[in-house]
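The complex appears here minus one protein chain, its other protein chains still in place.
Labels for the chains are A, B and C, by order of writing; each one numbers its residues from 1.
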Amino acid sequence: MCGIFGIINAADAARKTYYGLHALQHRGQESAGIVTTAYDAARKRAIMPAIRNFGLVTDVFRDDAVFQHKLAGDMAIGHNRYSTSGSSTNAANIQPFVVHYRNGNLAIAHNGNLSNATQLRQLFDLNGTLFQTTSDTEVILHLIAQSRQFRQRDQILDAVSQVEGAFSLILMTDDKLIAVRDPHGFRPLMLGRIDEAHNQGKPAWCVASESCAFDLLGATYVREIQPGEMLVMEKEACETGNFESYLLKPTSQTAQCIFEYVYFSRPDSRIFGEMVDKVRRKFGKTLAHEAPAPFDSKGKRTIVIPVPDSSNTSAMGYATELNKIYCHEGERDHFRFEFGLIRNHYVGRTFISPGQNARELKVRLKFNTVEGVLKDRIVVMVDDSIVRGTTCRQLVKMVREAGAREVHFRVTSPPVISPCYYGMDFPTPDELFANQFEDIDGMAAWLGVDSLAYLSEEGLLEAVRETNSIPPNYCTACFTNKYPVPVQVPKETEKEAFEFV
Amino acid sequence: MCGIFGIINAADAARKTYYGLHALQHRGQESAGIVTTAYDAARKRAIMPAIRNFGLVTDVFRDDAVFQHKLAGDMAIGHNRYSTSGSSTNAANIQPFVVHYRNGNLAIAHNGNLSNATQLRQLFDLNGTLFQTTSDTEVILHLIAQSRQFRQRDQILDAVSQVEGAFSLILMTDDKLIAVRDPHGFRPLMLGRIDEAHNQGKPAWCVASESCAFDLLGATYVREIQPGEMLVMEKEACETGNFESYLLKPTSQTAQCIFEYVYFSRPDSRIFGEMVDKVRRKFGKTLAHEAPAPFDSKGKRTIVIPVPDSSNTSAMGYATELNKIYCHEGERDHFRFEFGLIRNHYVGRTFISPGQNARELKVRLKFNTVEGVLKDRIVVMVDDSIVRGTTCRQLVKMVREAGAREVHFRVTSPPVISPCYYGMDFPTPDELFANQFEDIDGMAAWLGVDSLAYLSEEGLLEAVRETNSIPPNYCTACFTNKYPVPVQVPKETEKEAFEFV
Amino acid sequence: MCGIFGIINAADAARKTYYGLHALQHRGQESAGIVTTAYDAARKRAIMPAIRNFGLVTDVFRDDAVFQHKLAGDMAIGHNRYSTSGSSTNAANIQPFVVHYRNGNLAIAHNGNLSNATQLRQLFDLNGTLFQTTSDTEVILHLIAQSRQFRQRDQILDAVSQVEGAFSLILMTDDKLIAVRDPHGFRPLMLGRIDEAHNQGKPAWCVASESCAFDLLGATYVREIQPGEMLVMEKEACETGNFESYLLKPTSQTAQCIFEYVYFSRPDSRIFGEMVDKVRRKFGKTLAHEAPAPFDSKGKRTIVIPVPDSSNTSAMGYATELNKIYCHEGERDHFRFEFGLIRNHYVGRTFISPGQNARELKVRLKFNTVEGVLKDRIVVMVDDSIVRGTTCRQLVKMVREAGAREVHFRVTSPPVISPCYYGMDFPTPDELFANQFEDIDGMAAWLGVDSLAYLSEEGLLEAVRETNSIPPNYCTACFTNKYPVPVQVPKETEKEAFEFV
Partner (left out) sequence: MCGIFGIINAADAARKTYYGLHALQHRGQESAGIVTTAYDAARKRAIMPAIRNFGLVTDVFRDDAVFQHKLAGDMAIGHNRYSTSGSSTNAANIQPFVVHYRNGNLAIAHNGNLSNATQLRQLFDLNGTLFQTTSDTEVILHLIAQSRQFRQRDQILDAVSQVEGAFSLILMTDDKLIAVRDPHGFRPLMLGRIDEAHNQGKPAWCVASESCAFDLLGATYVREIQPGEMLVMEKEACETGNFESYLLKPTSQTAQCIFEYVYFSRPDSRIFGEMVDKVRRKFGKTLAHEAPAPFDSKGKRTIVIPVPDSSNTSAMGYATELNKIYCHEGERDHFRFEFGLIRNHYVGRTFISPGQNARELKVRLKFNTVEGVLKDRIVVMVDDSIVRGTTCRQLVKMVREAGAREVHFRVTSPPVISPCYYGMDFPTPDELFANQFEDIDGMAAWLGVDSLAYLSEEGLLEAVRETNSIPPNYCTACFTNKYPVPVQVPKETEKEAFEFV
């Protein structure tokens, strides 16, 4: 997963990009980078200065002066990268990438995963093209540089028409910002406008993975970049926003990543045309109908607690709906939403020495129970998904130790059974929790809960459709094993090919 | 504010201290340090190796190997320091401090503020004692080193009897761990036990600012270090836990910091004998009686939202109690707890360029609204306290922009009107929000809210007493201007006196 | 200028390369790097681990452990780079370069300057090849990768046949070490053998810019790599040393850089078939005949002092020969070699604040006079060359201030009048001292000396020929403006084309 951001015709473009990346920090914490356009007066040519490094945005950009000096300019793009195995030691993989070729400078930021990168790379290898990174994104750059088209936008169109899989891209040339979304529309990408007079009174325009970046900047959400759209943004058109838009080869139907709603995006973001918070709450409500929680026969209220923070909204929806369904006229609520788990947000990269209770410690570093809330109660824990199951199991154990009489577990999405090849970092099928058990009882027994229930696939899709005015199609491959684009399971991480430094 | 931790008779003492500091990270983010005891075989003497630096615990300790090697040993103390103005550039101020004097090595970690440090320092200055730090804690070390007592525990007792103000201390000698709490008991300090066989089957014992550190380590909470108690812990006594306990000169009554309950401590901690979560919830409930929120005449429920995360519990208590009070038999709830503000936990040290909307941006970096929850609603925002008011005002503006019809603000503590001289870092009286207005209407107008209400002083104390089985006395100076220990308002930060490096 | 070193079939190859680079440190102080061959068992493929950074060899390699671990293996190449304007901020330019392409890994270290790099690069630009560095060396890598030959050695032969100018190269493939010298033989490159049993008793073989690297390693000097030779060294042939040798397209005549003898190489090195010390001494002797120093009519001896350390040998030759020529039977020597200038070797990168006496200070930091040697004497200062003249002028002033009665200046090479385009870093023609004056008197007046004399071009060449058993042809372009290979005066430093990081 990654977060990408781009802006054109903005005073202080790099600093705005810095704030944009800040809002998208949850999409990738391994590295961050910003590239701007500038003019090198001494050498009389356009350049693209860049600052990129490992770490959070606040780690990489510690000196405010860079925005006035090195990263000056009114156009910029930025990238947050997620930690994926292997590549994390190679600094050359930190995006945005910048190259200079016969048509000028070119920068690129990519969220997603190309499914035909390996084949394309083999072709390049045979013709003697040297690669510098192990990133699939570099393939796009070579396709552009070696394109037989003359105009830069045609070269880019040529290149993005040859790659397959998941790609939300922001490219920057010496005078344009270009946003591209793959025909399936796996990853979100949207357009915003900042009504701040710049460059003869024209507004600035920005592109981001999620709309929360717009809120931080005071930008207005305009629309989604459409699946299969390549939007070419030039300064001249900033006044009207009538940017040129090109269409990649169409696909039978879109396949937007439903897991963005389930877990990945921020609740205060609008993606795929709907607020994440609203969709996530609907998941909880639907689950309340499908898998209600038990009443406490002792007359106490049953306690519904989220695994904070990603499940807060869906747990709230679940609890509210339960009361709506089961509390008859004249009754007090039977269910109460509570904070039974406290999360420590200072976790960072804490090291854990390997050993028998390393896993337990890892969970304890992040969560603690609130005994006063849980003691002698029937507790329903709500989480958005279960991937490996180890954290859940430890949390259940802690909730029991805090005195819970019964522990029920509710998951506001279906069982995860397949890896994602479109940009999400899941473990192998064997490591997925749901694949390790015959049935739901086996799962519940291993987790140590009194009952376990998942949201059904139908419930999931229904929730999404109901909330969303224009129901698009979603990729549910991680829950269903039905991949919209054929995938080639990658072998080992490819070795760095080009490591000058 | 600071977090302190110490442990004796523990396998892997430094790593346990590392986890302890982790749990106490919210008490201080400026610097961290750990000191252990070891034996230098080459030089045939006891030593106290230390690792200390600016940054979070995870920044300072990045290499697991130090726990096996440099910080080996079965006794350790650690310290997290809060950022206070001025001193933050002087690395010599990072605790724990370690000295060697005629009775051996000595390490110290301090949470609090000495009220007679300046006078003591002047006396030392006159006799030619050279100081290395600007910290009031160093005074205690010179008092110990220059004491005319012979036994080390007598030297320490001599020293801590001469200092006044707020001090929860953990000292480490070559063979003892010593916990001290000032007679007023301003800052919390408590004892825990880890039932892990070490050193002929004896358990380990630990001392910490808050009990959440015990939970992380699987330690059992034993008791508070009493106000005015000096507990001397030796390995021999670890089996029974019958440690020698000395009494400092008694004070008329204790004065435990009530702001620890209001804001500072973690909700999952037990301090001053009671769970913070429970007290904080009670603040909300009491406020529900004192200052209820309005019904929505349009038939919708009034939305109660916390300013996350510190007000989550009190807002929950407030909303629940409102429903209990105002919802008659047979009615549905009129108030609903909701998440209307989302907090971004990646904020870190983000830089903001000065300018007109710097303050606004600062708040937007940390919080975003959830429009679907707030639109067309009567919204009650609940916060634990208002210090400068600028964040509140901006949050109110954002909640209005998200479409709230009315905005009411409730504070679960009284107005802050006086600075703290016992270890909390408040601004000057002039900068405090509550001191800038004639009355509550002026405050409400400036904040832009339809109504504003604080918890009364009586309500605050009542809540504390009700929940706490043995009602102790509290310091409420920040709300009442009644200081339990005479304070000398410090002039400018003192200059570093000794700066060899 | 640069220093290059390579070794095959050696235990501890990287550490030996480290020592080799150490001996060649005078050839380049800007950056250093070492690459070895290894096998990545986890990924079952050959790799080329590298360590490269800015700074001296001792700065880049501070941790001995890298030689046992990261840089293990029995084949290695290394590179020292000289500081040239502009490129010094781009870490991607630090050699050796390493790439992976369809035939495996490939590393390269280059000393020299390609004269047709710009044209080749333009061609590559047109076909869409992306460059990562601004170094002309990268062209060779793309020529190899895009060669239509199948065998790796043919690809390399293909590539080096297309480049022109000055290039002494060491390449490393997964199983071979390849040394190449351009047909003119501008830069030295020689073969050595280490009789240390390794790999079934075979000796190691090494290639270096200068023989002083062999002395440090206890290696035996075997022979020069011939101008136009490509020597392919394989482990199997290490026993006999019968390596395959290929011939590049022949050139009319060789053009070995005479400035290597004048200044650049170390006096204890053998290059182009002769000891530098011997040649340099002969320069002094010849100059004694061409431009003798005056007798002191006061009966004292005339003092001959070198500008240390590069002129020590030639000044000694000059003084000795003067006595031989002018001191008749029965006379005491009239001339005495002395140390009148002391050099401070700790200079490093000392900063000088700009201002009127910045230049003077710069010289004073490096040199001081010895008054007792110079006072009331006729002093003859001997230097190897004059490039800008500013240091000379300041030294003359200092020698006069120390009390010298007369100051005469002798240069053991002709006036430098043209820049070098084959790897030496001279200033532009306008900045060269000799081009700024009408005649020798003008030069002497500006320097402030009583007389000034240069070695003649004939004297220079005669000295080289006399000492060298097989007289080769030399490049004297810097003294004569006759360039053996047509040069294209480069415009501004080219911008980095590819800057992923």
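Methods note: contacts are C-beta pairs under 8 Å (C-beta built on N, C-alpha and C of every residue); 3 or more make two chains touch, one makes a residue touch a chain.
All figures in this text were calculated on a predicted structure; none of them were measured in a lab.
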{"item": "Touching partners, among the displayed chains, of the absent chain", "value": "B, C"}
{"item": "Contact partner of the left-out chain, one of C:R43, C:K70, C:R153 or C:K278", "value": "C:K278"}
{"item": "Selected from C:T37, C:T254 or C:N312 as touching the chain missing from the view", "value": "C:N312"}
{"item": "Residue touching the undisplayed chain, where the options are B:A72, B:V99 or B:I325", "value": "B:V99"}
{"item": "Hidden-chain contact residue, picked from the options C:E30, C:D125, C:D333 or C:D450", "value": "C:D333"}
{"item": "Residue ranges of chain B at the interface with the undisplayed chain", "value": "40, 43, 45, 47, 50, 52, 91-94, 97-102, 125-133, 138, 141-142, 145-147, 492-493, 495-501"}
{"item": "Touch list for chain C against the chain that is not drawn", "value": "15, 19, 22-23, 25-26, 29, 56-59, 61-62, 64, 67, 212, 215-216, 218, 266-268, 275, 277-278, 309, 312-313, 316, 320, 329-330, 333, 336-339, 342-351, 353, 361, 364-365, 368-373"}
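Keep in mind that, in the parts below, only the chains that are shown with their structure count from here on.
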{"item": "Touch-based graph of the chains, sorted into line, ring, star, complete or other", "value": "line"}
{"item": "Distance from the mean Cα position of chain B to that of chain A, given in whole angstrom", "value": "35"}
{"item": "Euclidean distance of C-alpha centroids - chain A vs chain C, Å", "value": "54"}
{"item": "Shared interface positions of chain C, touching two or more other chains", "value": "none"}
